[in-house]
Structure formats: structure tokens, C-alpha cells
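Mind looking over this structure? Questions follow.
Yeah, one chain of the complex is gone here, protein chain that is, but the others are all in their spots.
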Amino acid sequence: MKIVTLGEIMLRLSPVDKQRFVQADGFDVVYGGGEANVAVSLANYGHDAYFVSKLPKHEIGQAAINSLRKLGVHTEYIVRGGERIGIYYLEHGASMRPSKVIYDRTDSAIALSKPEEYDWDAIFKDAKWFHFSGITPAISAQGAKITKAACIAAKKHGVTVSVDLNYRKKLWTPEQAQKVMRDLMQYVDVCIGNEEDAELTLGFKPGGDVTKGVLDHKGYERIFKEMQQTFGFKYVATTLRESHSASDNGWSALIYDGKSFYYSKSYDIRIVDRVGGGDAFSGGLIHGLLTKANPGEALEFAVAASALKHTIFGDYNLVDEKEVDTLAKGDASGRVQR
Amino acid sequence: MKIVTLGEIMLRLSPVDKQRFVQADGFDVVYGGGEANVAVSLANYGHDAYFVSKLPKHEIGQAAINSLRKLGVHTEYIVRGGERIGIYYLEHGASMRPSKVIYDRTDSAIALSKPEEYDWDAIFKDAKWFHFSGITPAISAQGAKITKAACIAAKKHGVTVSVDLNYRKKLWTPEQAQKVMRDLMQYVDVCIGNEEDAELTLGFKPGGDVTKGVLDHKGYERIFKEMQQTFGFKYVATTLRESHSASDNGWSALIYDGKSFYYSKSYDIRIVDRVGGGDAFSGGLIHGLLTKANPGEALEFAVAASALKHTIFGDYNLVDEKEVDTLAKGDASGRVQR
Amino acid sequence: MKIVTLGEIMLRLSPVDKQRFVQADGFDVVYGGGEANVAVSLANYGHDAYFVSKLPKHEIGQAAINSLRKLGVHTEYIVRGGERIGIYYLEHGASMRPSKVIYDRTDSAIALSKPEEYDWDAIFKDAKWFHFSGITPAISAQGAKITKAACIAAKKHGVTVSVDLNYRKKLWTPEQAQKVMRDLMQYVDVCIGNEEDAELTLGFKPGGDVTKGVLDHKGYERIFKEMQQTFGFKYVATTLRESHSASDNGWSALIYDGKSFYYSKSYDIRIVDRVGGGDAFSGGLIHGLLTKANPGEALEFAVAASALKHTIFGDYNLVDEKEVDTLAKGDASGRVQR
Amino acid sequence: MKIVTLGEIMLRLSPVDKQRFVQADGFDVVYGGGEANVAVSLANYGHDAYFVSKLPKHEIGQAAINSLRKLGVHTEYIVRGGERIGIYYLEHGASMRPSKVIYDRTDSAIALSKPEEYDWDAIFKDAKWFHFSGITPAISAQGAKITKAACIAAKKHGVTVSVDLNYRKKLWTPEQAQKVMRDLMQYVDVCIGNEEDAELTLGFKPGGDVTKGVLDHKGYERIFKEMQQTFGFKYVATTLRESHSASDNGWSALIYDGKSFYYSKSYDIRIVDRVGGGDAFSGGLIHGLLTKANPGEALEFAVAASALKHTIFGDYNLVDEKEVDTLAKGDASGRVQR
Amino acid sequence: MKIVTLGEIMLRLSPVDKQRFVQADGFDVVYGGGEANVAVSLANYGHDAYFVSKLPKHEIGQAAINSLRKLGVHTEYIVRGGERIGIYYLEHGASMRPSKVIYDRTDSAIALSKPEEYDWDAIFKDAKWFHFSGITPAISAQGAKITKAACIAAKKHGVTVSVDLNYRKKLWTPEQAQKVMRDLMQYVDVCIGNEEDAELTLGFKPGGDVTKGVLDHKGYERIFKEMQQTFGFKYVATTLRESHSASDNGWSALIYDGKSFYYSKSYDIRIVDRVGGGDAFSGGLIHGLLTKANPGEALEFAVAASALKHTIFGDYNLVDEKEVDTLAKGDASGRVQR
Partner (left out) sequence: MKIVTLGEIMLRLSPVDKQRFVQADGFDVVYGGGEANVAVSLANYGHDAYFVSKLPKHEIGQAAINSLRKLGVHTEYIVRGGERIGIYYLEHGASMRPSKVIYDRTDSAIALSKPEEYDWDAIFKDAKWFHFSGITPAISAQGAKITKAACIAAKKHGVTVSVDLNYRKKLWTPEQAQKVMRDLMQYVDVCIGNEEDAELTLGFKPGGDVTKGVLDHKGYERIFKEMQQTFGFKYVATTLRESHSASDNGWSALIYDGKSFYYSKSYDIRIVDRVGGGDAFSGGLIHGLLTKANPGEALEFAVAASALKHTIFGDYNLVDEKEVDTLAKGDASGRVQR
């Protein structure tokens, strides 16, 4: 099934052996970004996943593409050109020491690209689903224009559209975010985002205090109803993270189909690499909604998929459907598979 | 004290930095195998441990031998020849993601070797103990013949015989296993195996459900009595693993001497490398039965030894007697030893 | 341009940091094999390169596929199944210490596969070129059948066929080789092989003594004429290696078009990794013959490409057309490209 | 603010990848030592930290100095000369397997140095604080003389003096320790040490049993009162470690100002590297007493700082004031900081 | 002796194990830049070297500073602020495969900084020498302004000024370069640059063809005379590189004092890392002109220093004066120093 995602893929640099930045004389090199991560998940589940972006012609840009090709993601719609690939530096946390991210993504190739550089009709021909996130419209004015152009083209081709709201405070203010994102919601069928995202990108006032690891189910239900009523979403979903420490998290999720609220089972995770956990949820949810019997099963698939992501190094969720199903169906014993 | 173990030693290839197989561009290289692992434990406790096997003459075969010599295991009874060393690929799990093993051991040197290639009389001259596992008779028809030849020779020389039942579903069916293994039990004095092994290799019906991490003590006691009565074992023992996840296990053990059931204390383990945990138990139990005051102390030694194995990279249990005794006697505080 | 290669791709295991086998507790992991290497070269030059083989469904088989997908080689004709992937262990030499290869490839998935498992018509539809080597027919009787089936299908579809004779003494005898290979030559348009290959696989008596690093141009010319007359090849070509040591080689090449002999310029190479040098030559020659003005230019491209291969870790030649052209046109100064 | 610490800095060699000593064919290299570690903490908090020691002129001695300069510690009072730098080998423990330290520090440059090699007046000119530990007087008779000379000079310049009692049983007996240390206490304003230290270096009889992980608050309060009354300390403080295993510790602290006992909050730590935890506490406490509003806040800063140390590889505590304050003020959620 | 250098320090990312960019899943991390490299050389020779630049406040900026502090370079004049540190990706070449550099330095902190952010009077107070290169004025219009401000301040304080012309074609055109650089030459006492630099930044027409590795001594002498006459330089100097390959270079140098031409001895170098070779020459020449008996000896020191640089990983030349003198005086035998 042809599924399209659009966004920025970055070079991720993290100190080897989980050192602090100031200790590092070596960086582990992976590539990733919210929408690229979703594309990888979908390719791993057997879909024809297409990632749309722009990357420089140099070898680092090529390496980013190769990281996707290696996993079966289609890269022919990636425009080549521009000067630089966005970078983020990642320091892995441990126990009560949090992970740190330093972004260096200004003026990346995609941030300076224009909607007319992309062949939207070719991209969305025969596509079934389009996924984007709140990051792409935030990276630049051009990013917002590209995202809107993609949404319009997707709708023209009858494609289902999902969004991960993903507010990034380093990229824009809530005012800027809401102005752009509320407009884009008209194209969206499935909206994914937590309380914080809902507040900062769409203007819905949350309860709870995420820094305390306290989850406010009632608050979520109220907000999700409001979101559904305001924008007519078919589904609203979120992950529910309980941050006990940088090493241990609780992890579950919630979906609302306009009628009922489904809560998934909850996982206690020993974290290997939590970056991309939310994207693994989005990828799992898209696959679940496309192939599973009901929203509850889709949600269980998505939360199991994203729990597994936390045990895998890098941004990409390197699990196949069978592995996710095994966990979703209840075997979390970790016994050796011979 | 001369102790003999017989079996296959394999090249183990595991992705560096605990990556998934598809991420790996480097493998950590160790050598190991159930009975070789037992030999290493016994050499570490001060015994003259002899490992019997067959390995190709090439450098990879030599490296396997060197891994044993390095730790003081005697290797002069290892026959050299044949084409290949068995391989297993190991992916380390984490949290709810299980470890995975891919075997590539068909037609290894030992699997194609014949009983007459081994000088059984020299091997068992002056020996006190012989240990084998259910893996060797499973690897090939020749493997079964070699194992039987070794058992017969051991008994001829008055050697105590122990077995770790160790059922491997990739190597044979329960029917095949029971045909071979029930016959071999006539030579066995000490039988080690969990419920699953007892059922699949010997035909005793267990209770409990190991995938649920639920331990069924009553079921074990019933089966162990049946096993003891059927085959006349002097001791029947098993480890009791509670698989909470790939990162955390509960670990204890049980021994039956035909009269009483002894349960060891239980350990909560943060797992570094769980492969070889059962072999470390066998090695510890043999040493315990040979040197400790009673089956209960022997069992405590064995379970402490095997708990420590889970904290050590590789198949081999690199601990000495004093370290095991310290833990068995109660100091699990992990305080720095300066 | 659609170009097809057929053969075995293997897991290559080489001690890290250029250690000897007996020192290694880590292996660098790459994948490669003569025809896969050629496919990578062709993909790097912009062709639609398709690699045909059979690989197990497990993760190691998948990793081999991913190594090709990453570089843009099409993998949809690779059949999945069988038990094992072939392995070769590689010890890098240095100075007067030669590199060593230990093969463990018996009964690999492709060696046990049958011609009817492959959809030859789909594979060669619209193809322009087919390349195979003398290794595939040598790995097993099935391998010989598959190769012949491919040649017949290629010819049916009007595809140009090239072969790299590549005699492997561990796989068959000269008698066996000549029986199979002489028959296959009827399908071949372009034949690549050195004196040793010509003698052992086709029965042409060479001069010179390759262990002495002495090149016998006259002997080559005589043999190439005989080969051309016997089998009607359009081109006969070979690399000319002068093995000064495991660290330093001289490197040039020769092509014969039935009329003239073209000798390339010669390179003095500091070797990083010489495995795949011959395959890089084949890949470069195919591209050269397809796109360059004459056989001499094609040859210069091929020899420059393969000289560069010796400076790159792994089996694959990771260079693009522009880099090869720059060297072929004379800039070997190694000045930093900023 | 100029702060001086005096002591030995050692080369620390620990097996890579947390292997056991007998597995190691590589050591991670860091430099550290109680008082050097304190100096690094203080430099990280913005002070002008000066470390005083003696090191050989060779490159390993230089590397030790460079490790300090890199982090902004002033090294101009380090005397150069002597034959060797002290070494300690560190094996990281895991779960119930304890960490191990092997010392090889006899006859190091500082242990053989004499008080008159140091320019005490220059060292303490304009200094505000002087910190030493019970290790330096223990390494040799010269070490004791140097320490006393430093204390006398510090007092002459009106500098506040703190000590970390830090008993090392490999270096001296309790009798030797008490003879030297009780004399030095006359110069001390702030005394840091746990029950064991208090007993072995100063002769105060503790309660509790640290190997059991049981903390005896009443016992501590009694001893601290006695210590304060005997030596007139302005503050007496200690960390309170609960050793659950080599992987998990509870961590809190206590300070007594002659009037009240302040207990800090307690942290559950997943340990990355526990060496230097006590030194990070000393460094944090000095900074806290110099800059925070009251002993309780100083203590919370110190215990948060030292809790963070356990999550950082090496001896040095690589955290800045803001990171410590964030944790001390309550956010231990480990959420990613973007 | 206080010596000041001004310029950009960058994060350098190079694939580990000398892989190609597209192979890398790890980067070695070092920091460097022309003028920072010169400062390190001077600190290693015992001078008080001050590096002036601007770097972001984040940890990557701090790590750059730490790399200098570690080696004794004074960093207190480095302004902190701005968004990003410049980056360059470096692929190490081998044999006939050239090294490649990809720059990502646009809009770095220093490129956007203004002259008034620097306290020029403090910087040049008591300074003896100021060194800059043609890179800093090329990075941005601000860079040119800063460089000019520094030159003016240096001259006001009576400081000797040296320049390394260092033309970078990715940063500006010859027209732009000449406009800026010819103006700056009025402040310069010592000018370092090869033919290419002299032509592109100052407009002097060279002979020879550097890509051919042919050195044109007569051409150099003519140009150097013209340069000296035009700008009144006290010394004009250049390195003379013969690029045999990326692995092997010939290396010597030339200096002109307005009267005589001095040619150094020539070295055949096996290259470990050639980046920073020219900077090591500048650092050696400054030290040589300040401390050696005559320009010829200064030149021999500079060329020996820079030859050694080629054998050292990273941008910085980690050699002390004694090591350079030993080589300059003739012992290039490489015998082990015990």
C-alpha cells in the first residue's frame, strides 16, 4: 500500500558509549526525523512507504537516503539540492540525568525549498495515506507552505491524512504554531498529540503536569472531545508517557474515535534509546488503523510497536509486524527466541 | 580432579553494542557451547577439566581451542579435522524485546565425526565425573552415537555421569528426542532439566506455563519424583527462571535427592548476558556435589554461580570459587571491592 | 539501463583492526560476492542493477539484502528461503604476510536452489546485459544448472553476456571446471579472466609465473587470440596484478577486441582491501563498454575503477563515475578535494 | 573564588565494554583521584580550582594534567618529577557482581615527594578554601608530612579547611590512620566521612552494618555529636549509601552543624560509574556551603550533584551548577531537554 | 611570550576507521581550524598562546574550547554566543583516492559576530605576535571586518603580524579575495602562502602545475620577489608539497627574507592525517623566527614540525620543541625511543 510521509531527515550525532557531550571524541551516526521514522516503520510492516524531502547532493545527503533505502523506503521523490542537511546532537541520559538535544537545523535544504520543487501529483498518485508532523511547518515559512501544498494535493487525490502535532519550542512560538497548524487541521483525518501539543499548537488548555509524571485521563478525554468537535477528526490519539527517569518510563496510549475512549495496556520500559518513540507510535497506529479489526487493536499494535522502539538504538523502529503482534498479544517475558 | 565434558563448541557472533542483527556492521566474537561452558566453570574452580569435541584444523577451530586453553581447560582430547565449526548468531534483547538466536550448525566437524575417532579409554582414565547434555545427541545421528559411546566408556571407568537435558526444538522432535534420551538415562547419576526439558526429552507431563513466568513448585516435585523413580537418578535438579523481561529475571533452583526437595534462595538479576546461565548452574552443581557438605549447599553454590554468570559477557562463567561463595553466603550488595 | 548479475552473496567476517584470526574477539561484518560486487559498481554508475540469488528468510539474509538496497541495487528477484548464507572469513595481510580466506559456503541457500525457483523471463525482460562468474557454477551442481538456465534466458531476450572466469580451487577441479565452463562459453560475449583462469577453467596453457609477479604480455596475447578464435568472444580482457607484497601491488589491464590489444596505464597501489578488485574491474568494464568511445577508454575506466577499489574497505566498490573518470584522466595526486 | 585541593591523581584503567579483567584486551583510560575529582567539580561550578600534586615529566603525567586543564582546573602548582604515576585498575560490577579495584600506586611521584618541593605561600595566597582527604596522608610518610604542611599553611592564610576521611585499608591500619588523622583534625573546619571512616580513622565506634544496606540514623547522630565535640568541626557530613547491588543504589546524605541534623532527600540510582560519587559530594558540599542559603540547601545541592555523578563515566563529575540545581529542586523525570 | 591568533574553530567529523562517508556509522570527533591549530603549536613550544574567536554557549562550543584548554591554549578571549559552530566533514583518502572535505560553516557564531564584541586592547596588550589567515576574512563580510580590526589593533600595540594566505574557493572568488586581502597586506610582516594562494588572493601569476606534483622553484622566486616588493614583507615563505598520492607526499619549504632564498631539506612522508600540515608550518615558522639563529634554521624547524604533523591524527600538531629539533637535526630513522 502506497503511503507518503513528508518532512526533514537529519544527521544525528550522539557521543559513543553514552558519554556526555564534553567527553566525546566519537559520535555514533544515524539519520532520522519524525516523518522519516514513520516511513521506516511502515516499510517494515510491508507497505510501500515513500519519504518526501529535500537533501543536498553531497555524500552526507546521500548517506541519509541510503539509510532509508537500506530499509526499503522509497526515496525517488526526495529532491536533491541545497547546501546543508539539518543536524541534531543527542546526549543520552541515564537515571536522573536527562537526555539532551542540541539542534543545528536552520537553513537546511528542505527549510529553504519551495512547494513547486515537488511533483505533488506524482507523489500522491495511487497513495492511500499521507502523514506529516508539526515539525515541518515549523522549520521555516517555506516548510509551512510545502506542508500545506502536500495536504491540498493529498486531499485532491483522496488520501487519508494524519498528523503528529509535535510542538517544538525552539522552532516557533505557540502563537505562530497555532496560526499555521489550526489552518492545516482542515485536511487532517487522524490527529496524534499529547496535552502539551494540543495546547501549544492548537490552543486547547490541558490539565496535569507532565514533569511530575502524573497522567490526567479526564483532562485528556475532555480535550480530545473538543479537538474532535472543532476539527472533525476521525481519530484523536496520544501516547501516555510516565517519565520515572531517563532509564525507566511507563508507556501506554489512548485513542478516541468520536464515540469511545480506548486505553491500551501499559508497559514498563528499560530505555535503550527513546528518540523516535512517538514516531513509532504513529507508524504503528497508521498500520493498525489500516489493517486491524478495530481502534482498540490498532492502538495496542501502536503502543507495543513504540514500546519496542525504546529498546532499539537509533531513530528508526527496526521491528516487523510479527514481533509487534507477539508483544501486543501479551508475551513480554523476553525469553530467548531460538 | 579430572572431569570430562563432551559436546560441540561453536563460534558465537553477536552484534556489537547490543544492536539488532540488521544494524550490525560488527560482531563480537566468543566461543561457547553447553558442555564447553561447564568445563570452563570447573577449571575456574580448580579442577582438571577436559573438553572433548572435534574441530577443523583451520584458524577458527584453533581460536575455539585457544579460548579454552586460555582459561586452563585441557584440550588434548579435541580431535582436529572436518570442514566447519558450528555457528550461532545471537542478538541481545532488552526490556520486552527478547534475545534471538539463529543457528548455523549443520554438518559441523563433531556432527559428522564417529565414535571411533575418540580414544575413550584415555579420556576416561582416572576421571571422576562426566557431563554431557541433550544437545550433542540431537545434532546428528553420529552425535547420538558418540554420546552413547562416551556414556558406556564412562561407566566402564566408574565415572559419575551428569546430564543437562537441554531440549532444542530446532534440532529434533520430542519423539526423536525421547527415543534417544530415555535410552541414555541408564548411564546418568545426576539429571538437570526444567519441566519443558523433562516433558520434551523424557516424556513427563509438566504443569505451569513458563511464558507466564509462573513457577509451579508442586508440579516440579511430582515430575522429579517420577523421574527419580523411573531412571534411578541420584539427584534431579533444575533452575527456576522467572522471565520478567529480557533485562530482568528472577533466578533460583531446586534439587531432589530422592528424599527431600531443597529450594535455593532467589536472586533478582539485571542481565548482562544470559547465555550460559544454565551451564554455569551445571558447573556449579557438579563442583558443589563434589565438595560441599550437602545437596542444599551444593545447590546454593550452583545458583549463586549461575546468577553471577548473567552479569558476565560471553558464554563462559568467569568467576572463581571464592566469588561464588561470597555471594552464596549472602553478600549481594555489590559494594566495591578495593 | 537494466543490468542483471547472478551469484552468491556471502557474509564476510574479518578480524577488526587487521588482526590475525587467532587474535580476534571482534569481526567486521560486510556482505559481498563476485556478482553482487559487480551489481553495486553498476548501480553506483547509475544503472538499474538487479542482483539475482537466493537467501534465507532470517535476519542475516535480510542484512545481506539491505547492504545492496542501501546502495540502490534492485533486490526483488532475490528468492528467499533455504537454511544458510555462505560465509567467508578474511584475514587481512600486511607486507610479506599474505591475506587468508577460509570459506564456509557449502550448502548455502543458492547452492541448493533450483533453476525453476527463478522467474527468468521477468528477470531478463528489457535487460541489456547479464554478468556471471565462474564461481556460481562451481558451488554445486545446482549452481551450474542455474547459471546455464540464466544464460539461455539471457540469450533468448537478446541480452549481452559477460563472464568473469574466476577459478576457485577449493570448489572444483580443472577437469570439472572445464567441462562446465567450456559449455557455458557459447553464451558469452565478453570474457574476463587471467592466465590462471584461462588455463584452469578453459584449458589454455599460460606462460609466466604469477607468484613471481612477472607479467608475460606475449603469453597473454597468444592465449587471448586462441580464446577469441575458439569461442568467438567479442572482447577478452584481464587485469594484470603485480603482487609486490600484501600491502603494495602494481595494477593494470589488457583488452583484446579480436583485432587489437589495448594495455592500460599502470597504478602503484597501497592496498586498504584488495577483495573485490577484480569485480570492480568487471563492473567498470561493463560500464565502459556500454558508454565509452572505444575499448581503450573502457579499459582505462575499468582499471581506474578497480585501482580505487583497493583503497576502500569491504567487497563493494564505493565510487561514482566522476571519481573514476578523474583518476582515469590522470589525476592520481590524491590532493584534498575541498 | 580560589579553592585548593591537594592529593594524588592516578591513571585509571578499566576494561572496555564493562568486561571482567581477564576478558580485557582494551582499557578505557581516565585520570582521577579524590581531591582532583573535587577540584573538577569546583571548576565546573565556576570557581578557580587549583589542584596541587606531583607528577612525572613523561607523557602519561602530562596526560593527567591535560585531563584537568581541559576542564578548567588550574595546574600550575603541580610539581613535575619523579618516576611513576599511581595506577588503579577498575573492573565495573553489575547486578550482584561487585566492582573491583586493584591498586598499583606504591612509590608514585607524590608519595616520594617532600613538603619543601611545594610553594605553600603561593599556593594559599588569596585562597578561600582548602580540601584534602585521608588518602594522601595514607600513601606514605611523606604524604602525611605534605598534608600537614598544607594544613598549616592554609591556616596561616586564613583558609577554611575541609577533609574527606576516606579510609583505605590497603594503605594503612586503623592504628596508623588514627595517629596521623586525629592530629590533622585540629586544622579542619568541615569533616566529611561515614561511620566506617569515623571509626577507622578517628576511632569513633559506629552502629549499623553497611554490608546489609541498613542505615542507622541514630548511630550517625551520636557519632557526629562526638566528633563535633572532640574536634570543634563547624560541619560534619556524610553520604548515606544503600547498596542494593552493583547496579542500583539508594543515595542520600546528612549534615550536622553543631545544632541540627539535616537529612537530604533520597535518590534511587541506576549506576553508570560510581567511582567519584563521594568526591562529587565533597565538591558539591563545598560549593553549597559557600553559596547556598543554609546547610540544608547546601546538602541538597551536594547530594544531587553526587547522585548525578553516578550516571557519568569516569572519576570526574561533569555537571554544571544549573544541572545540579534542576535536580536538587525536584525534576528527576529524566525528560529529554531539547 | 604572548602570541595571539584569530579565526574560526570548527567541529571536524571524519568516518571512523578511514571509511568513506557512505560507509560511516561513526565519526571521529576533533576540533580544529587554521589559526587554532597554530595556537596549539605555539602552546606546545612553550608560548602563551591566545586563541580569539566566538563560539556558542552550548556543550559543543564548550568542547571546542576544552580541546584547546587541554593543550594549554588560553581561551579567555573567546566570546561565547551565537547559534552554531562551523562543521567540516573529512573523508580520509588513501593511495590514489583523494581525501574529501565537505564544509558546513555558513552562519557560524564567528561569521555573524561583530568587531565590537572583542576587546582588542586587552587582547593585544603585551602581545608579541599576531597570526591570522585568509580564511577568516573569507567566511563573511563580518569576518573581514573582524580581521581588519584585529590587524589595526595589533599594529597599534606594536605586534608583529603574520598571515597564511590560504585561499578557499568555496568561500569566495579571486576578485573578492584580492579586494579584501590586498588591503590587509599593509599590516603584514610575514606572509605565508603557495603559488596558488599568491595568485588567487593577491593576484600574482604563478607557473608550474600543482596537480602534476611539479615544483617550479624559479617561478616561486620570481613571485616572492614581487610580493616582497609590493607589500614590503619582512619574510615570504611557503611549503612545497609534492603530492605523489593521498598516502605519500614529498614535503619541503622555502623562505625569502628580501635578500636570499632558503630551501629546506625535503621529507618523504607516509601520511596519517595531512590536515593542519600547513598550520603546523606556520606555527613552527613563528616559533623559529622568534627563537632560532637565522631564517634557514627557522625554516628547518618549521618544515620538520609540519612533516611530523602529517603523522598525527587530528588537526593539532602534538609535538614539542625537542621532538621537532631532533628531526630537524637529522634523525629521521624512526628508531624506538626507550
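A, B, C, D and E label the chains in the order they appear, each numbered from 1.
Just so we're on the same page, contacts are C-beta pairs under 8 Å (C-beta built on N, C-alpha and C of every residue); 3 or more make two chains touch, one makes a residue touch a chain.
In this text, all values refer to a predicted model and were calculated from it rather than measured experimentally.
J.: Using the touch definition up top, pick the residue from C:74, C:274 or C:292 that touches the left-out chain.
T.: C:274
J.: From the list C:46, C:81 or C:98, which touches the chain that is not on show?
T.: If we include the chain that is not displayed, C:98 is the one touching it.
J.: Of C:17, C:119, C:183 or C:221, which residue touches the hidden chain?
T.: C:17
J.: Among C:106, C:176 or C:247, choose the residue that contacts the chain missing from this document, as touch is defined above.
T.: C:247
J.: Touching the missing chain, which residues of chain D?
T.: 13, 16, 20-22, 24-30, 58-60, 62-63, 66, 83-84, 87, 89, 91, 100, 102, 104, 106-107
J.: For chain C, which positions touch the chain that isn't shown here?
T.: 17-20, 22-23, 93-101, 103, 168-170, 210-213, 243-248, 274-275
J.: If the missing chain were put back, which residues of chain B would it touch?
T.: 66-67, 69-72
Quick note on the criterion: only the chains that are shown with their structure count from here on.
J.: Upon optimal superposition of chain B on chain D over Cα atoms, what rotation angle is obtained, reported to the nearest 5 degrees?
T.: So the angle, rounded to a multiple of 5, is 120 degrees.
J.: Between A-D and D-E, flag the pair that has more C-beta pairs in contact.
T.: Taking the two pairs in turn, the one with more contacts turns out to be A-D.
J.: When the centre of a chain is set as the mean of its C-alpha atoms, what distance in Å lies between chain B and chain C?
T.: 44
J.: Please list all residues of chain B that touch 2 or more other chains.
T.: Answer for chain B, listing residues that touch two or more other chains: 20, 22, 25, 100.
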